[in-house]
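The complex appears here minus one protein chain, its other protein chains still in place.
Labels A and B are assigned to the chains in the order they are written; within every chain, residues are numbered from 1.
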Amino acid sequence: MIPPRFDYHAPKTVGEAVALLGQWGSDAKLLAGGHSLLPMMKLRFAQPAHLIDINRIPELRGIREEGGTIVIGAMTVENELISSPILQAKVPLLCEAAKLIADPQVRNRGTIGGDIAHGDPGNDHPALSLVIEASFVLEGPKGRRTVAADGFFLGTYMTQLEENEVMCEIRVPAFAHGTGYAYEKLKRKTGDWATAGCAVVIRKNGDQVSHVRIGLTNVAPTALRAEEAEAALLNKPFNAANVQAAAAAAIAICNPAEDLRGDIEYKTAMAGEMVKRALNKAWALCA
Amino acid sequence: MNAPVLTVEARELALAGMGASRLRKEDARFIQGKGNYVDDIKMPGMLHMDIVRSPIAHGRIVKINKEAALAIPGVHAVLTADDLKPLPPWPSLVYTPC
Partner (left out) sequence: MTKKLITVSVNGKKEEKAVEPRTLLIHFLREELNLTGAHIGCETSHCGVCTVDIDGQSVKSCTHLAIQCDGSEVLTVEGLANKGVLHAVQEGFYKEHGLQCGFCTPGMLMRAYRFLQENPSPSEDEIRHGMSGNLCRCTGYQNIIKAVQYAAKKLQEPVAA
């Protein structure tokens, strides 16, 4: 349970990190919180010859507000998300959801950027990013580009982040007043990945749903945006029948892998249950 | 006749320690990180051992390939059943013919 040998680099700027990625290519991996990568290296599932530690790059940290957009440094750890006054006020879903990720120690190291960039279908932030309509600022040798969360996740451990790029920021529009939100994550125990998870952001106009986004965690090779489920509710009254229709539509796109958390039938059914719970919980917060 | 009602103190005295709450002697080491568990033991010339188990049940071992492991610097030995053959039979609860 000891990682294989590697060369270690600790750049002080994003530019340095990008240069190192360019120099070492597929022989290099970025070290963020390390709580996905180091366990893999201890099991020798990952054996990078070069580790680029980005923990000493100040510009990757911090949460700030730019007009109506909240800008979260990619190296912001989960505990910082939970305690951020800006997020509690403007994107409270992230604070609530981060409490369901891992445990207190791991939350001191695990980062939102790492959670997203790793491309693990079990991670929570991808589905959350889809429903909060986040976009990611990536820096490579040619400079920075911004990519929407929708479409960023391509497959298991595959995202639009290029090998020579560093994720720098997660940009999120501040929640409109009256936005309801929820993240329902079924797990066997604290610290486990989701058996099935559902993230919801919803707004109302009277009794009708004026805006809804539904994201699913760990029921497919990537996080899923349940667009058909959203369509079952958008501009319609929020009632049990429509919630049921949304859950059914979400179930229809589930394609989970069978593992010790459950077989395909169970996980799919649980996804439907999480959809219902998340929708009801989010709606109750709507103003 | 009813038994006399004892005070708590008198009752504890009468029990002479039975049922009394006791603090543990061993805690002093454990709460200071001086537990001396097996992995904490360091002896001069000590080697470390790991056990490689079959990845399948009811398999038939056809061959054990020691060469790659023995080639790694620091590996002193790779022991298999063959190395146990010269030893006298081990006492065990169930007789297992070698």
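Heads up, the rule we're going with is that a residue touches a chain if its C-beta (ideal position, glycine included) is under 8 Å from a C-beta of that chain, and two chains touch if they have at least 3 such contacts.
Since we're looking at a predicted model, the values are computed, not measured.
**Q** Of the residues listed, A:R109, A:H211, A:K236 or A:K276, which one is in contact with the missing chain?
**A** Answering carefully, the residue with contact to the hidden chain is A:R109.
**Q** If I consider the whole complex, including the chain that's not displayed, which of A:G155, A:G191 or A:P237 touches that chain?
**A** A:G191
**Q** For review purposes, identify every residue of chain B that touches the missing chain, sorted by number.
**A** 23-24, 26-37, 39-40, 42
**Q** Residues on chain A that touch the omitted chain in the whole complex?
**A** Touch with the absent chain occurs at residues 1-8, 31, 34-35, 38-39, 41-42, 51, 53, 55, 102-106, 108-109, 190-191.
Simple rule for what comes next: only the chains that are shown with their structure count from here on.
**Q** Hey, how far is the Cα centre of chain A from the one of chain B, in Å?
**A** Roughly 42 Å, centre to centre.
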